[in-house]
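Since the structure comes first, as structure tokens, the remarks are kept for the end.
The other protein chains are all here in position, but one chain of the complex has been omitted.
Chain naming follows the written order as A and B, and within any one chain the residues start at number 1.
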Amino acid sequence: MSEKEHKVSRRQFLTYTLTGVGGFMAAGMLMPMARFALDPALEAGAESDFVRVASLDELTEEPQRFDFVVEQEDGWYSSEVTRVAWIYLANNEVVALSPVCTHLGCTVNWEGSESYPENFFCPCHGGRFERDGTNIQGTPPTRPLDVYEVQVEGDDVYLGGTVQR
Amino acid sequence: MLQKLYDWVDERLDITPMWRDIADHEVPEHVNPAHHFSAFIYCFGGLTFFVTVIQILSGMFLTMYYVPDIIHAYESVYYLQNEVTFGVIVRGMHHWGASLVIVMMFLHTLRVFFTGSYKKPRELNWVVGVLIFFVMLGLGFTGYLLPWDMKAYFATVVGLEIAEAVPVVGGFAKALLAGGEIIGAQTLARFFAIHVFFLPGALLGLLGAHFYMIRKQGISGPL
Partner (left out) sequence: MHRGKGMKFVGDSRVPATRMPNIPKDYSEYPHKTEAFWPNFLLREWMVGAVFLIGYLCLTVAHPSPLERVADPTDSGYIPLPDWYFLFLYQLLKYEYAAGDFTVIGAVVMPGIAFGALLLAPFLDRGVERRPIKRPVATSLMLLGVIATIFLTWESVDQHDWEAAARQGAIVEDEIDEDAEGYQIYMSQQACINCHGEQGEGGAAAPNLFESDYSKEEIMDIIINGQGEMPADLFEGSDEELEIMAEWIENDGEAPE
């Protein structure tokens, strides 16, 4: 039998088998390692705990700044980080806005600029948001401020993680 | 498509001679287990290299989580082993690979010794091989400390005391390795640097020399 009678020569067959075996070895080695490296990206976002931030009678129609401390688990390192929320009452509903500007992540302030009352103002690029967190057209941000998940139990206001709108 | 890509590179860099040199170099019959089953003893060197590749890869991935600091080293190892998906496998590969590479290298050394393959003109390759052996033992010793658990710490204490027993330079050698009088933060940082940069660098250089000499001189003939 000469090699010409076959569609696949002996050498081609060996080469295919060789790459197959090589691929198997590479997969066997690299698959666990790749999954290991990808773990943080594939891990579903952990539910954040609710933290008591304020009592109901402190809140007004006017957004007020509240600082609160949450326990943050970062791999093998746990620490306490301070978060900020702008909280106010709208039709007796508690609204808690994240102060992180949706443009480039600076911190916004309620009535942070004298020229724009009744607005959240970002000092970095002059981004502005309405009282309910909606971004004002014509300023850099392209989406509203994130809101915190809110739970009210009795007189206490608890905040959880932030949600994009 | 692949062929076009190959031609494109070949036109610019003339890689065909290199590739044909690797692909066409002949392997003699007496090292081929398909001809004589006893030739499996010639596989140990290749398997040592294979485990070495696994060690380098798994080690690279482990450093994605590991921190060489006495406060957090243990926590990070515990985390990657117990919390990260497949962490137990990747760390297991590195842990068992460290033992396997020693076993395979030991068998490879015995094969080379008992087939007399180190004789003229291959003396230098033997010397390089024994140096690789030392580097591997060094990698084992420095890597053992990194998880910073009880076993790691006390094995290193004993190891460094052995180093201290060397006359004249012993105290100096110990201080150099431990980074001071105490076996602690500085020791861990040093062992990490040695384990991850210095010894692997030396290892790659020696392996390159080892393989170059094998290609240059060919495999030693049958007994």
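Simple rule for what comes next: a contact is a pair of C-beta atoms (placed from the backbone, for glycine too) under 8 Å apart; a residue touches a chain by one contact, two chains touch by 3 or more.
Remember, predicted model here, so these are calculated numbers, not experimental data.
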item: Residue touching the undisplayed chain, where the options are B:61, B:144 or B:192; value: B:144
item: Given B:57, B:93 or B:196, the one touching the chain that is not displayed; value: B:93
item: On subunit A, residues whose C-beta touches the chain left out of the figure; value: 11, 14-15, 17-18, 21-22, 24-25, 28-29
item: Positions on subunit B where the hidden chain makes contact; value: 6-7, 10-14, 16-17, 19-20, 22-29, 32-35, 40, 43, 46-47, 50-51, 54, 70, 74-75, 77-78, 81, 88-89, 91-100, 102, 109-110, 113-120, 122-123, 126-127, 130-131, 133-134, 137, 140-141, 144, 147-155, 157-159, 162, 165-167, 183-184, 220, 223
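The rule we apply is simple: only the chains that are shown with their structure count from here on.
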item: Centroid distance [mean C-alpha coordinates] between subunit B and subunit A, Å; value: 41
item: Complex contacts: residues of subunit B adjacent to subunit A; value: 53-54, 57-58, 61, 64-65, 72, 75-76, 78-80, 83-87, 89-90, 93
item: Of all residues in subunit A, those that touch subunit B in their complex; value: 29-30, 32-33, 35-37, 39, 42, 75-77
